[in-house]
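One protein chain omitted, others in place.
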Amino acid sequence: MSTAKLVQGYEVVIGFETHAQLSTQSKIFSRAPTAFGAEPNTQACAVDLGLPGTLPVMNKGAVERAIQFGLAIGSHIAPRSIFARKNYFYPDLPKGYQISQFEIPVVQGGQVEFFLGDEKKTVRLVRAHLEEDAGKSLHEDFIGQSGIDLNRAGTPLLEIVTEPDMRSSEEAVAYAKELHKIVTWIGICDGNMQEGSFRCDANVSVRKPGGELGTRREIKNLNSFKFMQQAIDYEVRWQIDQIEDGHAIQQATVLFDPDTGETRSMRTKEDAADYRYFPDPDLPPLVIAPEWVERVRAEMTELPRVMAERFVRDYGLPEYDATTLTQSKAMAAYFEAAVALCKQPKLVSNWVMGEVSRRLNADEIGMDQVPVSAARLAALITRIHDSTISNNAAKEVFDALWNATGAQIADTGALSVVDDLIESKGLKQMNDSGELEKIIDEVLAANAKNVEEFKAGNTKALNGLVGPIMKASKGKANPAQVNELLKKKLGA
Amino acid sequence: MAHPELHNMSVAELALALRNKQVSAVETAQHFLQRIDAHKALGAFVDLNAEATLAQARAADAALAAGTAGPLAGVPIAHKDIFVTRDFATTAGSRMLKGYRSPFDATVVARMGAGVGHGVPSGPAAAAAGAGMVTLGKVNCDEFAMGSSNENSAIAPIGYDTPEPVRNPWNTSRVPGGSSGGSAAAVAACLAPAATGTDTGGSIRQPAAFCGITGIKPTYGRASRYGMIAYASSLDQAGPMARSAEDCALLLSAMCGPDPDRDSTSLDTPAEDFSASLNAQLKGLRIGIPKEFFGEGLSADVRAAVDAALTRYEALGAQLVPISLPRTELSIPVYYIIAPAEASSNLSRFDGVKFGHRAKDYTDLVDMYKKTRAQGFGDEVKRRIMIGAYVLSHGYYDAYYLQAQKIRRMIADDFQQAFQSCDLIAGPVAPTVAWKLGEKSDDPVANYLADIFTLPASLAGLPGMSLPVGFGEGGMPVGMQLIGNYLSEARLLNAAHQFQVAHPEFHTARPEGTA
Partner (left out) sequence: MSLTSADISRIANLARLELAPDESERMRGQINDFFAIVEQMRQVNTEGIVPLAHPVVALPDFALRLREDVASEANQREANQHSAPAVERGLFLVPKVIE
């Protein structure tokens, strides 16, 4: 649980319901494909349309993904869960009921941990259950009528429900981002928010600290992290204003309008309150044997949380670095590949979180398209570490590597590629003391005044000498070495 | 051309004659189509498609010639209009589906016919070969299989312009029973050697009894429900209706088997040859007699016929064991809570959006729903939808639906208790013989009460069958019910067959004018 950050003296209470479309080939209860964007109703088979006589048959891939999710967040996987029918009439709901899970969901409990700034947060999950998605109503182009496309009907969903543990819109967004990271990391959901693969509903209420939970309003279909924050902030202000004006909050479902930046109450479906849930007689209980759970556990990829802990333990990285580097699988893999070659974890971490990330953002590309291979970054860092080049010089080389097309750089070994660049750009540090001493002597002769001051005890005067020396060496002198030699010569 | 004897032949006899080329499938089909036309006054059939029927017959003849034919190749069959079919309209006896064409065949229809395929490439099951039977047409039933007199159909039968109840061939002023009334009437009148039926609370056993034929409802999950328009999903089960246990065994063997791709409730139990043990002796067979089936609710004529049959079983070496099924009476409220609850949800898909009837005039979406469903459904269906929606609604679920499911468990346990001391259970199918048309049509509850003896086995998912054992009031047939434990169909059919071999006078009797 997190410490409350008050808004106008009110505590904000937020719970999330997230619908994650599972990345299966076929629908949850039929063998129709799930691909996005097909011609209307070309991917809605007889079962998806609920044609007379059709029956559901459960997709093993959807169950497997639910198990993966449960294991990823430390939930209990129900050995026996029940599918139930949620009954209501709506044109995008072909059977007049949605097959979902009600009393006994497949995933129970668990928690999601993440950082808000550098504060560690934990949000507890109530449950995650399997259900089928509905179709879509298109309101345009049909005078006075709506067109129904049922291609999406029957797409497997995992509905992930949290406790009302979040206390600010920032925390809510951070939770949503972490959850998004988890489902995409373990590969059960493509996470595409524009296409609706990851849809969040936020239950928002406010209360005086320590008071009873306030009446909540549910903001539906928050399909971007940006809108999520805006919508919650608006909703919180709206609720506080209502209460301050002496109005009670009515439980309601609201939609966020990105254009106005406001939330507006939906025309509530009649008797939405009475869904008449009952066990679906077409689907006997879903039984998950412990052996199956163990098999899935054994095949699971290392989770970001676990990987970050390993980075701290094995590479001695600060927790902040470890968390940042495990934001995406690709970034973590890039980091580890580079470290394996140059054995300089902290240097690699600095470069990946620094230059590499900066350039990726600037070019608006992802890790999958990074132009500088991990091997080349490792080679560059090797040269920094053996002080062949300075950090600043290295940035020049990095730019060259980033912008270089295959033609400009002979694709020989990474190290020779880097060395060739250092050579051709003349960025090699001057490590030959003889040459350096010659320069130092000239500079000392030309700056007798500083020498006097230094000898008189003004240590600052030394800087007045370093500058010109570096300048004379065209920046190739190794500053550490310069200081060392100076002190020696001045008998300090 | 004319084969006067064809329609009197059993499924077994026809299959043999066809295999020996004594008659062709086309000739057989033509003969039955003529006969159906001659007896259309019964109102048994609701859709025919001679072209499709003859095409199937030609295919059967080709397969017979090629030696690739299924076991029942060329034998005609009529399908209850609750099974969806591509070649015939499928209405479920409802105005809601008037003229509806399914894009696929029900699994049962496919298995009895050319083979499973559902009309589209659909996984392994597509390969499964069929029995090769030829579909004569679709037979009438109560709307969405809800009823026990077949008076709840909204479809005008072949030969009529307006909806007319199916008539009982033994007495056309009487009901054939329901909901598989068209199936029972067609078989009893020899308009078809066999028909499919479905049984949710007795819809195969009761019309079989009322029309003097033999029918069996197998263990729940034996036959695929895919393509069977759902009434109450946890109770619906398909089964064959014919004129002998021997025929039912042949038909059931073709009908049953897993449908892993299409029905999650179909059992993995492999298809079985139910004819194998037909000839086993009954010596030592323990027949349980539940005292609750012989209370004052049972009419004297039915009781007399059933008692006589039990005496005959003793003569065949069976031993009668008194047992108790203490919650028999409770099965009525329990069934009429559970079945409508499931039906209210199953029938929500009939909303005028994707298929079937849509009201002409409406103000908005909700109004379209309400008018469409008000116009599309008949009274009995509306009644059950209302009851079902009510018992599932907020605040009533525990008191009604959940309580009913708990008692359902007790009823299933009672049977297991009973089967400790007996091999199968015998009793009447219905308290009376077929009643007169219109007699109970204004009194739904009276209809419900008449289901008392068939409901317990349905609730437990047990196999049950009906065989003719005598005649009662008005010379109407009386049926006896045999109930077995799970997957004991072979035993039931064996017991029924032995009775029919020893006492052919009941199952071979024919109503007047159907010779």
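By written order: A and B. Residues from 1 in each chain.
Throughout what follows, a residue touches a chain if its C-beta (ideal position, glycine included) is under 8 Å from a C-beta of that chain, and two chains touch if they have at least 3 such contacts.
None of these values were measured; they are calculated from a predicted model.
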Omitted chain - touching chains that are shown: A, B
Touching the absent chain when the full complex is considered, from B:G178, B:G356 or B:P511: B:G356
Selected from A:G74, A:G109, A:G147 or A:G464 as touching the chain missing from the view: A:G147
Contacting the left-out chain in the complete assembly, out of B:H39, B:R111 or B:R373: B:R373
Chain not shown: contacting residue from B:N8, B:N171, B:S324 or B:S393: B:S393
Contact footprint on chain A, counting only the chain that is left out: 24-26, 30-34, 39-46, 49, 51, 57-63, 89-92, 137-139, 142, 144-150, 255, 266-267, 270-271, 274, 276, 278-279, 281, 283-287
Contacts of chain B with the absent chain, listed as residue ranges: 99-101, 103, 119-123, 220-221, 234-235, 260-261, 264-265, 267-268, 329-330, 332-334, 336-337, 344, 348, 351-358, 362, 364-371, 373-374, 377, 382-383, 385-387, 389-390, 393, 399-400, 402-410, 412, 444-445, 448-449, 459-461, 486
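As a working rule, only the chains that are shown with their structure count from here on.
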For the chain B and chain A complex, residues of the former touching the latter: 83-84, 90, 92, 97, 100, 102-104, 106, 122-123, 225-230, 232-234, 260-265, 341-342, 344-345, 347-349, 351, 353-355, 365-366, 369, 389, 392-394, 397, 401
In the complex with chain B, residue positions of chain A that touch it: 31, 46, 49-58, 85, 87, 89, 91, 94-97, 148, 150, 270, 273-274, 276-278, 281-284
